[in-house]
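Apart from one protein chain that is not included, each protein chain of the complex appears where it belongs.
We call the chains A, B and C, going by the order they appear; numbering starts again at 1 in every chain.
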Amino acid sequence: MYPQIFSAAKEVDQAFLIILGFAVFILVAVTVAMLYFLWRYDHKRNPHATDIKGSVWLEIIWTVLPTIIVLGLFWTGWTSFKAMRTIPEGAMTVSVEGRMWSWRFTYENGRTSNELVIPVNTPVRLALASRDVIHSFYVPAMRVKWDLVPGMETDAWLQSDTLGDYDIFCAEYCGLKHADMITLLRVLDQEEFDAWLAEGGAEEGEDVGLALLKEFGCFDCHSMDLSEDAAPSLLDLGGREQTVVLPDGTEKTIRPDADFIRQSVREPGATLVKGWGDEMPPYGDELSDAQLDAMIAYLLKPDRPDKGQALADELGCLGCHTTDGTDDVGPSFLGLYGSERKGKTADGKPYDLKADDAYLRRAIVEPSANVPEGFDDAMPIYDDLDQATLDQLLGYLKSLAGEGGQ
Amino acid sequence: MTEHRDYVGAKMGMWLFLFTEILLFGGLFVLYSVTLGRYPTEFHEASKLLDVTMGTTNTVVLITSSLFAALSVAALQKGSRKTAELFIGLTMALACCFLVIKYFEWSHKIHAGIYPGGETLVQWEPGKQAFFSLYYTMTGLHGLHVIIGMGVFTWVWAMIRLERCTPDHFVALENAGLYWHLVDLIWIYLFPLYYLIT
Amino acid sequence: MSENTNHHAPGYGLFIGIWGALMVLTAVTVGVAQVHLGFLNVVVAMAIASLKASLVVFFFMHLKYENRTLKTMVLVAFVILAIFIGFTFFDTANR
């Protein structure tokens, strides 16, 4: 079975052992008896049946005996459950919020996180709440599972005796991305934990807005490329025109600005991007104006350095192309833009061209048109990318250009 | 194939059907009792908003219609078709009366914004909202049963006219009566649960 | 076989008597509701309602004159309903 790191769950594992042990025993006994009778009393071996209508004594035995056994099994199960439900006094409390389809953990000092980080050997009480539908907080390594019910406060507790990272699942079906509602339980030693708790949300060097977007689970539904997820893409919001449906049902084309984003977060139902339903939960008090501003600033920043890279990664480009100048399955992106390219066209004629916008665009949407020397015609065709995505990618390639392109 | 003339069986079948009706409402009674246990004061308050006079009148109306239903069976058993038809007519008349009163009660409340999602109701405490959600669901379902019951009586009345339901074979009327008494029975519980929990 | 032969046909008088009793009980339950008894109000209201219900079931619905099998069946149905309602309280009353 899974490694087990929770002392209170020892009893649960013991209950497993007892019940499964009994199960195996009775199953073997039943099967063996069945097969033996089948062999022993085959009509060839035993041509005449002895008519036995029943036996009161046997019936009583196999009513009473199983009853006693199952009462015993019940008791081990129940006591182990009780241990899992008895939350020690003075346990440190972490609030767990589940929403479609991400987790948010809030600590007593106000620190929030989308991973559950706990100190080793310390009992932790989890105050469970849901914002939309029922979810279930499940840590297999702890044998802990408890539902998060909207409109209700539930709780669970855990305590780890081992350092390490463990999976947290959502175990109650909650819609489209139920299977992706996964995060990590990180068990740190006390000092590490204290340090982690004291530090702010963002990681070193990371944009505050980006960190917040991650933390609030925005990316669980919105993507940062143009692939459609459960919600409209957030790629280059400020640079793309979008058609929206106003509350009165009329349609309008806008270029999202700070006010639009603010409204979409606070009151998502008010103005919907065309083609999308009113499914996003409204974010009210738990998101301060300052936090929202940081997110908006990030989303509207015209040339996010990571954007094209994220796209290239997302689309799988970086699986075959490197960014460090070494050639892989395909040529390296470093210094590609503006360089001289030699190779063969689709009908086998040699060419000699400069890798400008038009050339690279062709290389993406119609890779066989120009196959450079030393490489196979192996690249998949990306003709389903739209203009905005292509521009992003080209911008990214440009940023990696050598002297020739500058 | 021959028509089964199993009187006892037909009635047993009807009773079994009534059990399913009882349990259908039973699910709602589960909800009601649990919610009452959770919000006793809110239920108490909300119940005051219902009109006891109308409720009581309706109780009297329905019980009386039930009486006529029982009398119509007795009349047919005794052999007087005409009397039976008269009693069926009275039952139906009172059923209409019940529905009219119910209609006034509902529309009055709805005009005042007291319905699920209504502008008045959404401002109240959750307990009161729950009271009215259940009120509309349960009395609504009950009203639907009143209408079905009237349909059943119309059918039996036609059967009597066509002499398919006679003083010798009156089980159709008897079963219609049973159904009607069940509708009454449910109201006997709905009435105090909604109007008298004050 | 006529359905009438194996059947007791209660007279009009009995039904009207039962109706009278039901009217009285209705009056009583409305009256009692005006007195404040706290939670007992619900209990009393339900007790009276059950009394009325039994009158309807036994007389209007003739259960009194039916055979044991049918009576047992009715009992089973109500017991099951009581279980469904009652057992739900193991949860809600202790949350």
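Keep in mind that, in the parts below, a residue touches a chain if its C-beta (ideal position, glycine included) is under 8 Å from a C-beta of that chain, and two chains touch if they have at least 3 such contacts.
Methods note: contacts and distances are computed from a predicted model.
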| item | value |
| --- | --- |
| Omitted chain, identified by the protein name its UniProt record gives, among "Simple sugar transport system permease protein", "Dihydroorotate dehydrogenase", "Amino acid/amide ABC transporter membrane protein 2 (HAAT family)" or "Cytochrome c oxidase subunit 1" | "Cytochrome c oxidase subunit 1" |
| Which displayed chains the hidden chain touches across the whole complex | A, B, C |
| Sole residue of B:A84, B:I114, B:A130 or B:L185 that reaches the chain not shown, by the stated touch rule | B:A130 |
| Touching the absent chain when the full complex is considered, from A:C170, A:L272 or A:A355 | A:C170 |
| Touching residues (missing chain, whole complex) on chain C | 69, 76-77, 80, 83-84, 87-88, 90-95 |
| Interface with the undisplayed chain - residues on chain B | 1, 4, 6, 8-9, 12-13, 16-17, 19-28, 30-31, 34-35, 38-39, 42, 116-117, 122, 125-131, 133-134, 136-137, 141 |
| Where the unshown chain meets chain A, residue by residue | 1-2, 9, 11-12, 15-16, 19-20, 22-23, 26-27, 30-31, 33-34, 37-38, 41-43, 46-55, 58-59, 62-63, 66-67, 70-71, 73-74, 76-85, 132-134, 136, 138, 140-141, 143-147, 149-152, 154, 167, 169-180, 182, 277, 279 |
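The working rule: only the chains that are shown with their structure count from here on.
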| item | value |
| --- | --- |
| Intercentroid distance (Cα basis), chain C paired with chain B, Å | 14 |
| Inter-chain centre distance, chain A versus chain C - centres from mean C-alpha coordinates, in Å | 56 |
| Distance between the centres, which are taken as Cα means, of chain B and chain A, whole angstrom | 52 |
| Residues of chain C engaged with two or more neighbouring chains | none |
| Interface hub residues of chain A, defined as touching at least two other chains | none |
| Contact set on chain C toward chain B in their complex | 1-4, 6-7, 9-12, 15-16, 18-19, 22-23, 26, 29-30, 33-34, 39, 41-42, 45-46, 48-49, 52-53, 56-57, 59-62, 66-67, 69-70, 73-74, 77-78, 80-81, 84-85, 88-89, 92-93 |
| Touching residues on chain B, where the partner in the complex is chain C | 5, 7-8, 11-12, 15-16, 19, 22-23, 26-27, 29-30, 33-34, 36-38, 40, 52, 56, 59-60, 63-64, 66-67, 69-71, 74, 77-78, 167-171, 174, 177-178, 181-182, 184-185, 188-189, 191-193, 195-198 |
